[in-house]
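Of the protein chains in this complex, all but one are displayed in their positions.
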Amino acid sequence: MAFDKMELRDIEVWDGNFAAAQALRQCQIDVVSAYPITPSTPIVEGYSKFLADNYIEGEFVMVESEHAAMSGCIGASAAGGRVATATSSQGFALMVETLYQASGMRLPIILNVVNRALAAPLNVNGDHGDMYLGRDSGWIQLDAYSPQEAYDLNFIAFRVAEDHEIRLPAMVHQDGFMTSHTAQGVHTMDDDTAYSFVGDFKPMNDMLDFEHPVTHGVQTEEDWHYEHKARQHNDLMTKVPTKIEEAFAAFEKLTGRKYNQVEKYDMDDADVAVVCMGTSVETAREVASEMREKGIKAGVVGLRVVRPFPFMEIAAALKDIKAIAALDRSSPNGAAGMLFNEIAGALFNTDSKALLTGYVYGLGGRDLTKKHLTDLYTELQANVDAGKVLTPLQQFIGVRGPKLAFL
Amino acid sequence: MANTGWDEFEIGAMLRTFEGEAGDTVGTLQEDRNYTQNSSFSASVADWRIEKPVFNKDFCIDCQFCWVYCPDISIISRDKKMIGIDMDHCKGCGICVEVCPTNPKSLLMFPEQADEESEIANWPAKETKEK
Partner (left out) sequence: MSEMKKIKNLKEFSTSADRFEGANLLCPGCAHSIIVREVLNATNDDLVLAASTGCLEVCTAVYPYTSWDASWVHIGFENGSTAVAGAEAMYKALKTKGRLKQPDRNPKFVAFGGDGASYDIGFQWISGCMERGHNMMYVVLDNEVYANTGGQRSSSTPIGANATTSPAGRVSYGETKNKKDIVAIMAAHNIPYAAQVAPNKWKDMVKKIQHGMAVDGPVFINAVSPCTTEWKFDPKDTMHLTDLATDTLVFPLYEIIDGHELNITYRPKNVIPVEEYLAAQGRFKHLFKDQYKYLIKEWQERVDANWAYLNRREEARV
């Protein structure tokens, strides 16, 4: 190899963006096609700097929009090589057309999504509006709660996405600023170990194999389209979860760090539980411990794999819980929240008698405080004690003005 | 592939043109290539035609105008000679007849059901220009 390896300390102090950029370097991405947007920009800046300093070989294509960024990724991936990029918010929204095209064409592109609110009004801070916008796009979606996880999940994403039985693109999400710009200790892998986990890129249906010309991106009408979409859904439902579990197991063996599709904290004997994503998981875990000191058996469930949604795993994790709060960090704009609906769907038809309530919080980077969560757990326990839901099914947390609640 | 189910084809709606290795595509004439059933070469649009071109080689000067301007790769030229029309791929547009420079033309349009041999036997004579 003509490029240099980088010596890393066992623990580096990295923010989520730099952790993701280091993961891309260690995976030896062939092409990054990218466009800057706050707060994800440092990821692709990192890749271009590694390129400039000869820590990687590849092509960095700085295009003129996020739509073009993903278009370039699709062309590069169809040509046959390892491809990644990063975006947030409006950039993600501009990419949406091409997200469906990438997944429908079964191209294993990795997209780091540094979650940020969607305008209007314009906002640069973290919420999950962009993550939710992508949830029907046919991509695998993994959620990191910390810089360490942003680093680790990139390797897992490549390993799953590029598997020839899968061949689906994957997003690695992290919270804008709270993760992306907050430096923490990150346990690293050395370059060889990290690369060996993802392995050499194995081309499939690659346009640059001139002995096997291939047509990508055809038109299918009512006589074929349904079968192709059904195939993609089938693979997401049946093949991807198994591969994710295998990758999690292999990663644990390599690093000792264990991931699960559904992360459970203090859940073994819990009566009440909060289900959330991103940096809120850590806050909820802290509050849950404090609630236990007050005699409330509180637990936390974090969703690690957003898509394909771990329907059975979430039902199992919440099987014996008496009151559940689903925390959605995206305005549902006229419905119950996504997590509320998914959890309700998972528990329906089971023996669960859980009291399920939904909470919308943290839009546009508004803090979720320990006080919010203390109040929330207290409400859940009150529901348990009363044997029924005492509050509206949907409440907004931390918004100024009169109490906002629905349903 | 008419009735294949969702689990019976390649992911990504990907299509291959050739069985096995393509080999030297530009050095291999169509009849010698190993197309898959997915190449439109394997398909026919003959039923699009209302009229068809008939080729009379007696008047052809092998100028290749018909070859270069045929939109449907349906003029079969081999070794710089026009040898016939690919009736599976000809849509009957009539461009070949229009661009044919000979007098009389070496290509003329006839109704799809016309008999080629008798049309050639009754081919129009050279037109004389009125001075």
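Labels A and B are assigned to the chains in the order they are written; within every chain, residues are numbered from 1.
Assume a residue touches a chain if its C-beta (ideal position, glycine included) is under 8 Å from a C-beta of that chain, and two chains touch if they have at least 3 such contacts.
Since we're looking at a predicted model, the values are computed, not measured.
Enquirer: Among A:G80, A:P241, A:G278 or A:G362, which one touches the chain that has been omitted from the display?
Expert: Hidden-chain contact among the options goes to A:G80.
Enquirer: Tell me where the left-out chain touches chain A, residue by residue.
Expert: 2, 30-31, 33, 57-59, 61-65, 67-68, 71-81, 83, 97-98, 101, 105, 203, 206-211, 213-221, 224
Enquirer: Using the touch rule from the top, list residues of chain B that touch the missing partner.
Expert: With respect to the unshown chain, the touching residues of chain B are 1, 9, 13, 15, 17-18, 22, 25-30, 33, 37-45, 48, 62-65, 67-74, 77, 79-80, 86, 88-95, 97-99, 109.
Here is the rule we go by: only the chains that are shown with their structure count from here on.
Enquirer: Could you state the distance in Å from the CA-based centre of chain A to that of chain B?
Expert: 53
Enquirer: Across the complex, what residues on chain A touch chain B?
Expert: 104-107, 167, 205, 210-218, 220, 224, 226-228, 230-232, 234-235
Enquirer: Show which residues of chain B lie in contact with chain A when the two form their complex.
Expert: It comes out as residues 4-7, 9-18, 21-23, 25, 38.
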